[in-house]
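The following block contains the structure, expressed as structure tokens.
Every protein chain but one is kept in place in this view of the complex.
What follows is subunit A.
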Amino acid sequence: MTKTLKLALLTSTLLGSAAFAQDVTLTIESWRNDDLTIWQDTIIPAFEAAHPGIKVVFSPSAPAEYNAVLNSKLQAGSAGDLITCRPFDASLELFNQGNLADLTDLAAMANFSPVAKSAWQTDDGAATFCVPMASVIHGFIYNADAFEALGIAVPTTNEEFYAALDKIKADGTYIPMAMGTNDQWEAATMGYQNIGPNYWKGEEGRLALIKGEQKLTDEGWVAPYRELAKWKDYLGDGFEAQTYPDSQNLFTLGRAAIYPAGSWEISGFNTQAGFKMGAFPPPVAAAGDTCYISDHTDIAIGMNAKSPNAEAARTFLEWVGTPEFATLYANALPGFFSLNSTPVEMTDPLAQEFVSWREKCQSTIRSTYQILSRGTPNLENETWNASANVIKGTETPEDAAKRLQDGLASWYEPQK
């Protein structure tokens, strides 16, 4: 891999400097190392076939290190031409530093709704610097065979949800829920941000928090923690030291019945699990209540402002904005739902189930991502920590909420 990369870089340098340069090689920086084969086998060949003269190399790094690695590469001037964008502040900061090019005038931008672009715009919406690629939806994936064997109907309300968990626990064949607190982000992302929108009423609560009209100590924000505190009894033995891959394996090996999920798990689970799977959205308080889901704008792609191949990079980005790319990407990676305004036909049943919630529920994004994680203490990191503590029972929901509110109020003007 490194060898090919080096070779590619070397070739691009050599060819770039030659007067009769023909092929331009674009390098993509990404944290999606799981997607390497999909890019190499499906997406890049499709682009190269349509655009002779431009070669593309997908060069991912580990997700946890991506931000640090990318920042260092940008400072050293060795970053690739195309940069996969994290949502909100991480990318905004890169844009403000002049590392990401302004793409507002890209023709393909017309294919995306304002909400889809919001994660990669300046606060006033004047400049857009990444082409939105996909969002991920939270919910619960369940072992359909286990549900059938135990005679459990898919829960829609909170009451049914806990009844189902109790039944699985009483039966004893399966661990009711596969989640651990060792990595912390599972508890926050698949726990708090998953069930939370039903309590803080999606966008309404999220925007009120940003404006300072609601506090993290309000009922809508504490209630999800109270629910998380109840989860403890349904997790496996030693969940305190259970890591994210442990949880994935527990579920796909058929040892756990319910997995609090993000839709990005779909393709991995499809290949790993030997049983039928289904999915349900976070349960609501009473039947008939409006449901809210986290439909989080997660991934986009932008251009290194210092790229020597700006022309070719823009060509590639225009292509990323087309329905053709959206269809390719959404089907190659079921669970990453296209943000393109043109509806995309998907074949995966689990992915169809997830995306169908967009019709009946209100969509929102993760509460901590926009603006609120700009200061110290960092609200996102604190939420990881608080969610893990609450599930373990080392901190009460009220204490955790108060700590987060105090931390946020210490630097965020509207909350003071």
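Quick note on the criterion: a residue touches a chain if its C-beta (ideal position, glycine included) is under 8 Å from a C-beta of that chain, and two chains touch if they have at least 3 such contacts; residues count from 1.
Everything below uses one rule, namely that contacts and distances are computed from a predicted model.
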item	value
Protein name (UniProt record) of the chain left out of view, among "Transcriptional regulator", "Cytochrome c oxidase subunit 2", "1-acyl-sn-glycerol-3-phosphate acyltransferase" or "Carbohydrate ABC transporter permease"	"Carbohydrate ABC transporter permease"
Of A:250, A:277, A:333 or A:365, the one touching the omitted chain in the full complex	A:250
Omitted-chain contact residue, chosen from A:317, A:388 or A:404	A:388
Residue of A:61, A:378 or A:396 in touch with the missing chain, whole complex considered	A:378
Candidate in contact with the missing chain, chosen from A:183, A:265 or A:353	A:183
Which of A:67, A:217 or A:396 contacts the chain that the document leaves out	A:67
Positions on subunit A contacted by the hidden chain, ascending	64, 67-68, 71-72, 88-90, 93, 96-97, 180-185, 236-243, 246, 250, 368-369, 373, 376-381, 384-385, 388-389, 392, 394, 407, 410
